[in-house]
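Heads up, one of the protein chains got dropped from this complex, but the rest are sitting where they should.
Note that the chains take the letters A and B in the order they are written out, and that residue 1 is the start of every chain.
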Amino acid sequence: MSEQIKVKMRGENVCVHYGEKQALFDVNLDIGTNQVTSLIGPSGCGKSTFLRCLNRMNDTIDICRVTGDLTLDGQNIYDRAIDVVELRARVGMVFQKPNPFPKSIYENVAYGPRIHGLTRDKTEMDEVVENSLKRAGIWEEVKDRLDQPGTGLSGGQQQRLCIARAIATKPEVLLMDEPCSALDPIATAIIEELIDELRENFTIAIVTHSMQQAARVSQKTAFFHLGKLIEEGDTEEIFTNPQNKKTQDYITGRIG
Amino acid sequence: MASTSSGHIVSSYEEELIELTRLTSEMGGMVEQLVISATDALVRVDHEAARKVVSDDRLIDEKQRQIDELAVSMIARRQPMASDLRKIVGSIHVATDLERIGDMAKSVGRRTIQIGGQRLSNQLYAGVKHMSELVLAQINKALDAVTTLDDVVAVQICDADEEVDALYMSLFREFLTYMMEDPRNITDCTHLLFCAKNLERAGDHATNIAEAAYYIKTGRNLPAELDARDDD
Partner (left out) sequence: MSDASMTTQHALQGQAAERRRRARHAADTRLRLYGIGAITLAIGLLGILIFTIILGGHTAFTQTHVRVQFPLTAESYNAEEPARSNWRGVIDDAMAEIFPDAVEGGNLRTRTQILTNNTQFFVRDAVLAGDYEVGDTVTLEVPASDPYDQLNKGVIKRDTPEENRRLDNDEVAAFDSLVENGQVSRPFNWGLFFNADSRFPEIAGLSGAIVGSFYALMVCFLISFPVGIMAATYLEEFAPKNRLTDLIEVNINNLAAVPSIVFGLLGLAVFLQIFGLPRSAPLVGGMVLSLMTLPTIIIATRAALKAVPPSIREAALGVGASKHQVITHHVLPLALPGILTGTIIGLAQALGETAPLLLIGMNAFITSPPGGIFDASTALPTQIYIWADSPERGFVARTSAGILVLLGFLITMNAIAIFLRQRLERRW
């Protein structure tokens, strides 16, 4: 079934160094279009590092050095011709801790489109904000208090606001770095349902510590261990019948 | 295999997996014993022993319930993945099949009680006994395959089921001839034939157990051509 999926992002021989320390070793991984790809593995295995390579968030760390090829629609994202700000508009990100700006709910969502000049007037902006909030499944809860601070929402609502903010810039790829780790199970379930819906329009890569979550939301799963990509494949296959012993040991809760 | 090479980080989980294996083997042993007893009672037309077989089946049902409960509770509490998941799901299958074999033995016991005074030809009993031995060997091997997770043996068992089927067919023809020879034999012969049929079905369940072992080991279902069995 994976044959007809188009590759949205591709990493080839990706190595990442933090100063002297190598964090990723020759990772080759494809992110399929309109699929949810989950990256799992123990802490410090490099899954977040890889995710952050996909929108060059690692650029903000001085000592971080990325080698290898990372492409978005076949175009190398570390190419000089690529503007990192535009890249991040195309590859949005949702973080572990819900981090809305300390501004109004409206402003939170409107910020991205505004700085990228995606709308021409207020009406258009209103539409973008409403659509984004609707898509993030939080519109009904906040439509009457758009002018109130985003930080006043509950954790799960904040995270959905952050998702709305991320999709407001109409990215092609959505990166999620443990988006539910700070949330309770119900909020988590809502976000997972949301991820499943967002898959129609976005390509999603998600880092998660919860294997159950990876199993629930993703079509593809990649297992990282000590900076290496150990195994990747269909989620169903990885969670019922992994081929690699390390994967097996990790997902069954044995010391890997 | 990981489950044997290194233990879980959560030791109580590991203990539960071991307990599940132990329960399965225990149930396997009980079922084997019941099949032996049933066959023995049948061959000797020992109504007393047959009644014991019928009542002992309840112990096996009880064991199956235990395994089911443990498995369900583990699925609910541990969210098993990969090999563990297959092992737990496999154990449920194995327990179900073992319980069905127990039912078959019970059927044999019931029919033994109904078989009348005059004895049929020893040759017929010998045929059924032979069949029983063959099926028992199958069950035994299948249970071993489950414990040792031996997928090669599992395939062998599935192949060997054809032997049991062939034996049943020959017994069937034999019984048919016998009944045609003397219609007074029809009642007892029919009972005996059903017993043979029950044993043949027990053999099918042994095949299922072997398939479960194969699934636990490899995560794949045995190929369809090995899967030819009449399911009812």
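A few comments on the model shown:
Keep this in mind: a residue touches a chain if its C-beta (ideal position, glycine included) is under 8 Å from a C-beta of that chain, and two chains touch if they have at least 3 such contacts.
This is a predicted model, so every value here is computed, not measured.
Looking at the complete complex, one finds that the omitted chain is in touch with A.
When the omitted chain is restored, the residue from A:116, A:209, A:228 or A:245 that touches it is A:116. From the options A:37, A:169 or A:240, the residue with contact to the unseen chain in the full assembly is A:169.
From the set A:99, A:131, A:210 or A:241, the residue in touch with the chain omitted from the display is A:99, counting the whole complex. Checked against the full complex, the one of A:88, A:160, A:220 or A:246 touching the unshown chain is A:88. For subunit A, the list of residues touching the undisplayed chain reads 55, 57, 60, 62, 85-89, 92-95, 97, 99-102, 111-112, 115-116, 149, 151, 162, 165-166, 168-169.
Note that in this section only the chains that are shown with their structure count from here on.
Rounded to a whole number, the gap between the C-alpha centres of subunit A and subunit B is 50 angstrom. The touching residues of subunit A, when paired with subunit B in their complex, are 211-212, 215, 239-242, 245, 247-249, 251-255.
The touching residues of subunit B, when paired with subunit A in their complex, are 2-3, 5-10, 13, 79-86, 218-220.
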